[in-house]
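Only one protein chain is missing from this complex, and each of the others stays in its spot.
Up next is chain A:
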Amino acid sequence: MNEYLEVFIEESKEHIQALNDNLLVLEKNPTDIGMVNEIFRSAHTLKGMSATMGYQDLANLTHKLENVLDAVRNNQLKVSSEMLDVVFEAVDHLEEMVMDIASGGEGKRNVETVVTKLQAIEAGEDISNASSTQKEVVPSSTQSGSELSSSLDEFELAVLKESEEKNFNIFELNVSLREDCMLKAARVYMVFEILEQEGEVIKSNPLVQDLEEENFEQSFSVLLVSKTDAEVLRQKVLKVSEIEEVLVQPFSLADISAKQQAPQTSSTNGTPTSNESATNNASSSAKESGNVKIGNKTIRVNIDRLDALMNLFEELVIDRGRLEQISLNLKHNELQETVERMSRISGDLQNIILNMRMVPIDQVFNRFPRMVRQLAKDLGKQINLEIIGAETELDRTVIDEIGDPLVHLIRNSLDHGVETPETRTAKGKPAEGSLTLKAYHSGNHVFIEITDDGAGINKEKVINKAISNGIIKEEQASSLTDQQVFELIMASGFSTADKISDVSGRGVGLDVVKNTIESLGGTITIESEQDKGSVFSIQLPLTLSIISVLLVEVQKEKYAVPLSSIIETVVVHKDDIMQAHKKSVIDFRGKVVPLIPLEHVFQVPEQLKQDDYYSIVIVRKGEKMAGLIVDSFIGQQEVVLKSLGEYLSDVFAISGATILGDGQVALIIDSNALVK
C-alpha cells in the first residue's frame, strides 16, 4: 500500500486546504448551503481515503466533522463563529495527523477535546430539532444485511440521480470471499482498486473502515456507478484470487426513492426549498468534479525527480555551451548547423522543464486566510484580507523559500501595522483594517506586495531605536531619506515593537526576511505613510537556475552580467568620457551616466593596456543607470546559476558563479550592488 501513500498525503493536503478555504468562505456567507456541501464533500472524501489507508484516527475525526456538517446542511444546525472555531480546530488536528503520516508516523493524535466539542455541537442541536436523518447516517455502520439502499444519504442519492441521468449504470455488487481466504482486507482492497478503475464506489456495506478491519463475514456489497457492463465487471472482480462469487445486479434509483420517500418528507418538511437547492448544488458540484476527473490528464511527479531532471539538464546546457564554442572554432558547416539545431531544441526543452517546475503562488498564499483569521482573533483586531494574483506562477525552488518570509511580513503587518478597531475608529478609519496580498509578473521577475492600511512606520521611533541600538549614529539620522529610514527596520537587531509579542516576537526580526529574499536574488522595498499604511514589495526572479547573461572580459578574467539588468552595450572613445566631480561619466542618450571601471572594483591584476575605446555595459537598478567598463564583450549565453557556497556567502557585487563551456568558472556580477 506504500506506493499509494504519497498520493494519499498529497490529496489529503489538498482536501484539508479545500476545507480551510471553503470554511472561510462559509464564515462570510453562513447561509451558503452549496458551500456546506462542498465542504462536506471534501470531508467525506478525506474520510474515505483515510479509512482505506487504515488511518483510523484520521477517519474517525473526519467522521465527526462530517456529522456536524451534515447537520448543517440538513438545517439542524446554524453556522456560527463559535462552531466554526471548533471546526477549524478539528481541521488543524487533521492537518497535524496528515503531517505526522507524511513524516512517517501513524497519524495518531489525541483529539478527545475537539471530538467532545464536535459532539456537543452536534448533540446540542439534535435535542432541539429531534430529527431522524441525523441518526440515520451515523449508525449505518452497524446495519447488517445488504440493504444498501436504506443507508444512502441525501448526498449519495444526489450523486446517483445525477449518474443515472447521464446514463451511467448503477450496480449493486455482492462479493463473497472464499471461506479459506487469508487476507480478507487485502482482497477487499484489490476489489476496490478494480472497481475504482471502472467507476465510482458510492457506498459499501459494511462501511469501508469495517472492511479494512476485517469486521465482516465472507461477503460484502458495493454500490458502483460505472459505464462498464455488468458481466465485464463480474469477470474483472473474479480475477482477484480467493473470490468465491460476484453478483452484479442493476440498481434502480426509483425503488429507493419510493423507499426513502417517507423519512425524506418528514425531515425536509420544514424547509423544502432550501433543501432542494442543496441537493441541486451537491449534484452540480459532483458533476463538475466528475468532469474535471475525466478531462484532467495530469500526472503527479515527485519534485526530486524534477530536480534530477533539472540537474541533468544543467549539465546539458554546459555541454551545449562547450559545443557551440567548438563549432565556432572549427567553422565546420555541417557541425555548425547541427549544433544550432541542437541549441534550438535544447532551448525549447529548457522552456518545458522550467514550465514544469512552475507552480502557482497560490500554494503559498492559501495558508494565509486561516493564519490571518487566527491572528486577528488573537490580537483583537478586525482584518479583511484580500488576495490578488494567486494564479501567478513561480519556480518551485522560489516557492519553497518564500513562504516563511511572507508569513513574517504578514505577521508584522498585523501586529505592528494595523491598529485595534478602537484606535482606527478614533483616527476616523473604518474599524476593519485591510491587508492586501498581491502577486504579479513583470519582465523576468515576480512581484509580491503586502499592503496594509494601518498606522504606517513611525520614522522618529525608527530613528531613535536605530540610534539606541547602535545601528546608525545620531549625526547620520538627519541625512537619511525616508526610504533609508524604512530600511532600517530590516537591519539586524531591530524590532519596532515596544514589547515582544507572541505574534511577531519569536526572536527574529525582519533582517531574516531581508536575508532570505536577497539570497533568492530578490529585493525588498518598503513604502510607508504615517497613519495611511505600509507597502512591502518583494521582487523575485522567476527562476533561480538558468539565466541569460552577457559574458564580458575584464583583462583576462571572464565575468557574466545578467541580461535582465542590462539596458544595452556601447563602445565609446576615450575622448567622449567626461569628468564630473572626479568621476567618469558619459552622455548616454542625453542622460549623464556614471562609469564603473570593473577592473578597479574587482582589483584585477593589471596586464593589458587600454586602447582608445572603452567597451561599456549600461546596467540599471530601478531608475538609476551606470556603465560598467570592461575590456571586451564575449557574447550572450544561457548559463546555469550556481551559488558560491556557504563559505563565500556574501561577496560584494557577485551574486554567484557559472561554469563555462571550457569547464572554467565565471563569476556573475550583481550590478545592483554596484549602482548606488
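To be clear about the criterion, a residue touches a chain if its C-beta (ideal position, glycine included) is under 8 Å from a C-beta of that chain, and two chains touch if they have at least 3 such contacts; residues count from 1.
Definition applied: contacts and distances are computed from a predicted model.
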item: Chain left out of the displayed complex - its UniProt protein name, from "Chemotaxis protein CheW", "FecR protein", "thiazole synthase" or "Putative CoA-substrate-specific enzyme activase"; value: "Chemotaxis protein CheW"
item: Touch with the omitted chain, as defined above, among A:Asp575, A:Asp612 or A:Glu646; value: A:Glu646
item: Touch with the omitted chain, as defined above, among A:Met625, A:Ile654 or A:Val675; value: A:Ile654
item: Hidden partner interface residues of chain A, rising order; value: 314-315, 318, 557, 601-604, 642-654, 656-657, 659, 663-667
